[in-house]
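Only one protein chain is missing; all other protein chains are in place.
Coming up: chain A.
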Amino acid sequence: MGKTLFDKVWDAHVVDAIDNGPQILYIDKHLIHEVTSPQAFNELEERGIPIFRPNQIVATADHNTPTLNQDKPVKDALSRKQLEQLSENCKKNNITLYQLGHKYNGIVHVMAPELGVTQPGLTMVCGDSHTSTHGAFGAIAFGIGTSQVAQVFASQCLLLTKPKSLRVTVNGKLKKGVLPKDVILYIISKLGTNSGTGYFCEYAGNVFEEMSMEGRMTVCNMSIEMGARGGMIAPDDTTFNYIKGRKFAPEGEAFDKKVAYWKTLPTDADASFDKEYSFDAEDIEPMITYGTNPGMGIKISEAIPEDENPSFKKSLAYMDFKAGERLVDKPINYVFIGSCTNSRIEDFRVAAQYIKGKKKADNVTAWLVPGSKQVEHQIIEEGLKTIFDEAGFELRQPGCSACLAMNDDKIPQGEYCVSTSNRNFEGRQGQGSRTILASPLVAAATAVEGKIIDITKHLN
């Protein structure tokens, strides 16, 4: 019987197994940030345990950072303290930190791939559920809690029970205006928010094979929104070409050797999965969400479905939407393009291409928040900033920003925000805020029109 991509990477990292219990899984790369690491550092210090492999940890400041005036001291005292503590902890323990203002600073799941830290066949963890992003490279990558951050600090390992396997296949030709974000929102709308719980998901089919690395990262990023701990895509030439030449990528012969190994990783033809789903690419259209979990998504032209479930009704009441209602023409005052889901250069290129020569609607506040300093520079170098400036969009500095609104980037009470982020939970973007998830193209079009439009009718 053949092995899946997931099996191959997992099995190569098992140090030992406890009888009738979990396995000890070795972790190659540990990414940390300011919010979920301080308690782990404290715990180790209190117990007198040293950090086992500091050179396998990379740190960044992203969740709790301002997106304006990053060169000035952070105003909020608690946020400043959290950032200072990260700097101190990294310094004390010889951990590489790309702090606020550093040329490599950025959202942890944007920064690590663009530096070549993320590579096929690795195991990677971070105290952040969207660590699933890195699976786009054929790595096993997943989010962990702070107790587990401490475990990896102490031993570079975790005690885990091997998850079951799930494959989602999408074949066919995507329609014009359908982006990777629409593909994953479509999948989650079909499968629901807990269909992947207990599973690791592989995405297969020509739709993913033809996607750029940026697109694959958008897809894998949202695996957690259907409950899956992680998502993976088989590494191929697109993957190898992306990694080649990046700061931490192997070079010369070492790179070729790695590629030879990475080529052995894709799922064998005779491997089987515990659960399989497949979809037709042609059925996918630009998507939006109407509720308070990412599974509550519809094609942009569709009406909100009927459902008698009390939790469903509570969700619609929060959003102030009605079953049977269409969202096209709904006035929108806030648009956010950013987050670890959609803040890479390709996302801003798509937005700029639509926005070029147009103006933002007067009623809209439109924030563009790049995923990293490198993306920010690229936006300027490619002339996209000029397009955004002329159209009245505000390009801010990198960070998680309004995706979780830990900093000042909050959507006001009761306001709708068409957002390229990953979660539309109640209050996620600020107390009382109402999030509508969408692709960067739909977000850009909403900002220009001041309302939701059926983008498919504007592209032909």
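Keep in mind that, in the parts below, a contact is a pair of C-beta atoms (placed from the backbone, for glycine too) under 8 Å apart; a residue touches a chain by one contact, two chains touch by 3 or more; residues count from 1.
Here, contacts and distances are computed from a predicted model.
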item	value
Chain not displayed: protein name in its UniProt record ("3-isopropylmalate dehydratase small subunit", "Glycine--tRNA ligase beta subunit", "Imidazole glycerol phosphate synthase subunit HisF" or "Cytochrome bd-I ubiquinol oxidase subunit 2 apoprotein")	"3-isopropylmalate dehydratase small subunit"
Residue, one of A:N69, A:N94, A:S311 or A:T386, that touches the chain absent here	A:S311
Where the unshown chain meets chain A, residue by residue	12, 15-16, 18, 20-22, 24, 26, 35-36, 38-39, 42-43, 47, 49, 52, 63-64, 76, 78-79, 81-82, 85, 121-122, 127-129, 143-148, 150-151, 154-159, 161, 163, 193-194, 197-198, 224, 227, 229, 261, 293, 309-311, 314, 404-406, 413, 423, 425-428, 431-432
